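Of the protein chains in this complex, all but one are displayed in their positions.
Going by the order they are written in, the chains are A and B; count residues from 1 in each one.
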Amino acid sequence: MKKLRVFRHFSLVLLTSLILGACAPATPQTVVQTVEVEKTVIETQIVEKTTVVEVEKVVEVTPTPGPHPEAVISGVEAGAEISLWTFWLSPTFDDYIKSTIARFQEAYPGVTVNWEDHQATFQDDLRNSFAADNAPDVINLSISEGWVSDYATQGLLLPLDDVVPQDVVSTYFPNLWDQQLVDSKHYQFPWYQGIIVNLVNTQILTEAGLTIEDFPKTIDALPAFCQTIKAETGTLCDIRLTVNDLLAQMTYEGGVQVINEDGTAFTFDSPEAVAWLQLYVDMVKAGTVDRNVLVTDQDRVGLDLFTTGKAAFYNTGPNLIREVRANNPGLYGYLAVVPAPVGKSGVVGKGLMALSVKGDTAYPMASIALAQFFSNPRSMLEFSKIVSIYPSTPASYDDPFFSAAPVAIEDSAKPYAKDAVSKLADIVPTVPHKADVNNIVLQAAQQALFNNVDPQQALTDAVAQANALLP
Amino acid sequence: MSSRPAARSHQAAVIRKNLENLFLYIVLVLVAVITVFPFVWVFFTSFKGVTDPIYSVPPQLIPNAPTIDNYLRVWQQLPVWRFYINSIFVTLTIVVLNALFSSLAAYPLAKMRFRGREAFFFLLLATYIVPPVLTSIPSFVLAVKVFDYYDKIRSVIFPYLAGVLSIFLMRQAFKGVPDDLLDAGRIDGASELRIWWEIVMPVVRPSLATVAIITFVEQWNNFFWPSLMLHTREHMTLQVGLVALQGAFANDARGIAAGVVMTVVPMIVFFALLQQQFVRGLTGAVKG
Partner (left out) sequence: MTSKFSITPYLFLAPALLVIAVFVLYPILAVVYYSFTDYNIVTPPVWVGLRNYQQLAKDPIFWQALKHSFIYLLVTPTLIFLSVLLAIVVNRKLSGIHAFRALFFIPVISGSIAVGIAWRLMLDTNGIINGMLIALGLLSEPIQWLAEPAYTLPIAMLLTIWLGLGYYMMIFLAGLQNIPEELYDAALIDGCNNWQKHWYISIPGLRPQITFVAVISSLAALQVFNEIFILTGGLGGILNSGVTVVFYLWRQAFRLQHAGMASAIAMVLLVITLLFSMMNIRILERGTEAES
């Protein structure tokens, strides 16, 4: 009987606490105030915002003499509370992010920033948060995986064309600013860039009787290279297809035109496309590539294979050398870095990372300010000093840091970095129904790669399916 | 004269018995090895430092230089203890409330006569076949747009507060309670609620235990719905946190191994301590 009473009390308490917990008030909806913004002429000590404003707005007073040099965005909402999501940056760069946020808050006092980092589940989390109506205000999106145009075509990002002042726009490399346009509108601030290189395991190379000079300069030379490596050492090539954006990959590597000029029909069954797919089909048939890595959607899986010393090379940015060093110090000792092979398009790659602003954000100017702040010359220079990424702003390269001779292997791209980054370009046209079409292409590619379907046939069928989605 | 063949056949019987036992032990050990091997491997891998190869031919099981670095790394990066607390809270709440609500619902279905009793019962039974994944899409919309509990712990509790299986099992149990007990209570003038709580429930305690255990195992392992709802680390349950761990340490097998060990070992210890109760509870499934 006593046990029963205890049980009864316990369950009552539980029930009560549950009900109380469930009755907690929902977070109040933030009211978006439409504010007219004019460019202020900044003079002397008091920064005054000339805005048409409701009662609550406060005249900001900067504590230091002269305006904060990095506060270039005006009209930042006072008391704004915005959230920032970064991709795979924690815990390694916790200090950098936090100190940059602190500096941001000095430049724009009164703005609170909530920072979250997401890794492998970034996309799932982001999609779910959009559906749940609580997506972050400022989002670190991957240009290389094509996320900016993904979300922009769904109308989820804020167009930047009319709200970002021209003098801010001109701080970036034009090629990088003009990336992932949707209907000729801009949706991203270019953030840190990577020079795509190949990390090379020199031990395996030597075992295969090859030297660094033998490393292929073009994509077309890869199959033969992998064949030699497999024959001499038994290791497989560690090559990844960007399974969520094959259209982009075939554009860069195969020089393929994926959709016609006026966007009325898909054209990725052209001879160039077939040749591109055939290259991979041949490698799979010859058994020279690791299939797991080929179709994984996690870049880290490919990195893992290389880090364990089981692959001759891996295509990535020098900034990930830190992962190799942490997980396999022995390999770090005989690592080499070579520029990545170029595809038929002649363009090595597109940008790496960007910062975008959520379309229905309650604090557009504050969000823009944060995105711009992280991608301004000083922030990116500081980032470059702690890891081998490269700024998207030409001004950063004037710093002596970039003209100093490279010391560690991670820095070997430094001397030619500015040149390389300025040449990164987005050559993929706007693709309607991008996620669905890429899924169709992925299925077709798998049929050709693993099921002995003729690549031409697979691609032609895929084009037919994709065209059915167009209006 | 007659004793010697008897002694010999007795001896033969003993030998046969021993051989039989040996055979059984071999089978048991074989199955145990197969069952436990992945855990053993993960356990040893979690203690390997960066210089200890985990991929090698011939494979090396025992680490050369054991270290707890991997555990420290995972502990610093992921709130594993929070995963535990969330899972325990969610699972216990559901187990208690589910048993409560299901027992409440099963009582009239078993022991009272009222309009629509059969209809209710068949309606409930029909919902058993509805796959959980089917309800996930509208539930997602509900969670986000109506109840506003996306990314909150209660989102993974409310949908499971009543289950048709529990109701069914409790109804079976209640049916086994003799009506005389209830009539005695009614004659005394007790309300149905008191009869239910003080007379009937104690009798069906074994079935309650069964329902509790089945619900516990189900909820502890629940992944699909929580993975849709919980996205902030601090709110994740264990299973969702494990997948987050796998993502966060994708190229760090030792870290994954450490994380898996951290999430599995406490449960194993817990179970080992309560083993008797578990078995006794599952015995109730028979009687129910």
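Criterion: contacts are C-beta pairs under 8 Å (C-beta built on N, C-alpha and C of every residue); 3 or more make two chains touch, one makes a residue touch a chain.
Computed from a predicted model, the values in this text were never measured in an experiment.
**Student:** Using the document's definition of touch, tell me which of A:74, A:202, A:439 or A:460 contacts the absent chain.
**Tutor:** Here the residue in touch with the unshown chain is A:439.
**Student:** Can you name the residues of subunit B that touch the chain not displayed here?
**Tutor:** Missing-chain contacts on subunit B: residues 21, 24-25, 27-28, 31-32, 34-36, 38-39, 41-42, 45, 54-59, 100-102, 104-105, 107-109, 112-115, 117, 120, 124-125, 127-142, 144, 158-159, 161-162, 164, 167, 192-193, 196, 217, 220-221, 223-224, 228, 238-239, 242-243, 246, 253, 256-257, 260, 263-264, 267-268, 271-272, 275, 278-279, 282-287.
**Student:** To test your reading of the contact rule: which positions on subunit A touch the chain that is missing from view?
**Tutor:** Given the touch definition above, subunit A has residues 124, 127-128, 130-131, 154, 156, 234, 243, 290-292, 295-298, 305, 308, 310, 435-436, 439, 443, 446-447, 450-451 touching the missing chain.
Going forward, only the chains that are shown with their structure count from here on.
**Student:** Whole-Å distance, subunit A centre to subunit B centre, using C-alpha means?
**Tutor:** 40
**Student:** Can you tell me which positions in subunit A touch subunit B when the two form their complex?
**Tutor:** Within the complex, subunit A contacts subunit B at residues 4, 8, 10-11, 14-15, 18, 21-22, 26-27, 90-91, 116, 119-121, 125, 128-129, 131-134, 298, 300-301, 303-304, 307-308, 310, 323, 326-330.
**Student:** So in the complex, the part of subunit B that touches subunit A is made up of which residues?
**Tutor:** Of all residues in subunit B, those touching subunit A are 50-51, 54-55, 76-77, 92-93, 96-97, 100, 140, 143-145, 148, 150-151, 154, 157-158, 197, 202, 228, 231-232, 243-244, 246-248, 250-253.
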